[in-house]
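First the structure, in the form of structure tokens, and then the observations on it.
A single protein chain has been omitted from the complex, and every remaining protein chain is retained in its original position.
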Amino acid sequence: MHSPLHQFEIEKIFNFSIAGVDLPFTNSALYMLLSVLAVALLVFSSGRSIEKPGVIQVFAEKIFGFIQSLVEENIGQTGQKYIPLVFSLFTFILFGNLFGMIPYAYTFTSQIILTFALALVVFVLITLIGFIKHGFHFFSYFLPPGAPIFMAPLLIVIEIISFLSRPISLSIRLFANMMAGHTMLKVFSMFTISLGVFGFSTIIATSVLIGFEFMIAFLQAYVFSVLTCLYLRDVIELH
Amino acid sequence: MDIGAAKMIGAGLAVVALLGVGIGIGNIFATLISAIARNPEAKKDVFGVAMLGFALTEAVALFALLISFLILFN
Partner (left out) sequence: MSDLKQRIKVAQQKPNKVKNDPKTQPSFGFLRISIDLVSSMAVGIGIGFFIDEYFDTKPIAMIVGFFLGSISGFLSIYRLNQQMKKS
């Protein structure tokens, strides 16, 4: 029997190299490609027809409306232009999590390097937006308003630490939730065999946990996009 | 003893802290339920404090996990 962590191993599907650099097409890349294709399908099917919208179109527009209300609640009316960013982040993570729930499929959000790359995109973006919008005035972000001036060096260091901890907390949250959930599912389903006659009890527990995992899959994508919105609002408004 | 085996035993021992975390989280939610049952109007106030306590208790679990990862992959 495989170990519960076997599902996170990356396997090469076929080898591929450009100018001596090894770039194999792995199962992780396959599911990322599938997820991107699903997002592209959503984007191209939205806004097709007004009179007779298809199933996929209604689904895509529902997600779009959800993201739009999320952005408007968290950033405000000025946040309209960040809707595409939040939409693509949300749908990419959501489809990654949901494709991972298919048996024998690979969950690419359970790799910390991928979630860290996504969080780093958000981090670099909020820093750039802060500099573009406010110039060097952006550095006043690190000094909370109304703070006594003799406390300033300490507070600036603390604020910088809390700013730098954002991509790490974003990435670790998504990675840890997905990895812990999938390992837990595997461990519970292994109990089914080892318990013998009493295995039906773990089958019931596993089916409840699968529903729970679907909730987690949605919730983590939601939390990732909500936090992206909150960080964007922080640098747009500067206190 | 082999150093690798000792590392694995140490990492396993580090996550024993989850025992206390489990008891703590159960305690928090039991108290939350009984508080809401006694006074349903206080739900809004109590819920925030309970979530704060839940998060702080969960942080202990994350610390234990961090220590065990440090032991394993150091």
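Things worth noting here:
The chains carry the letters A and B, assigned in the order they are written, with residues numbered from 1 in each.
Operating definition for what follows: a contact is a pair of C-beta atoms (placed from the backbone, for glycine too) under 8 Å apart; a residue touches a chain by one contact, two chains touch by 3 or more.
Because the structure is a prediction, the values reported are computed rather than measured.
Of the listed positions A:Ser3, A:Ser140 or A:Ser162, the one in contact with the omitted chain in the full complex is A:Ser162. By the touch criterion stated above, the residues of chain A touching the omitted chain are 50, 72-77, 154, 157-159, 161-162, 164-165, 168-169, 172-173, 176, 219, 222-223, 226-227, 230, 233. Annotation for chain B: contacts to the undisplayed chain at residues 48, 51-52, 54-56, 58-59, 61-63, 66.
Everything that follows uses one rule, which is that only the chains that are shown with their structure count from here on.
Annotation: 24 Å between the Cα-based centres of chain A and chain B.
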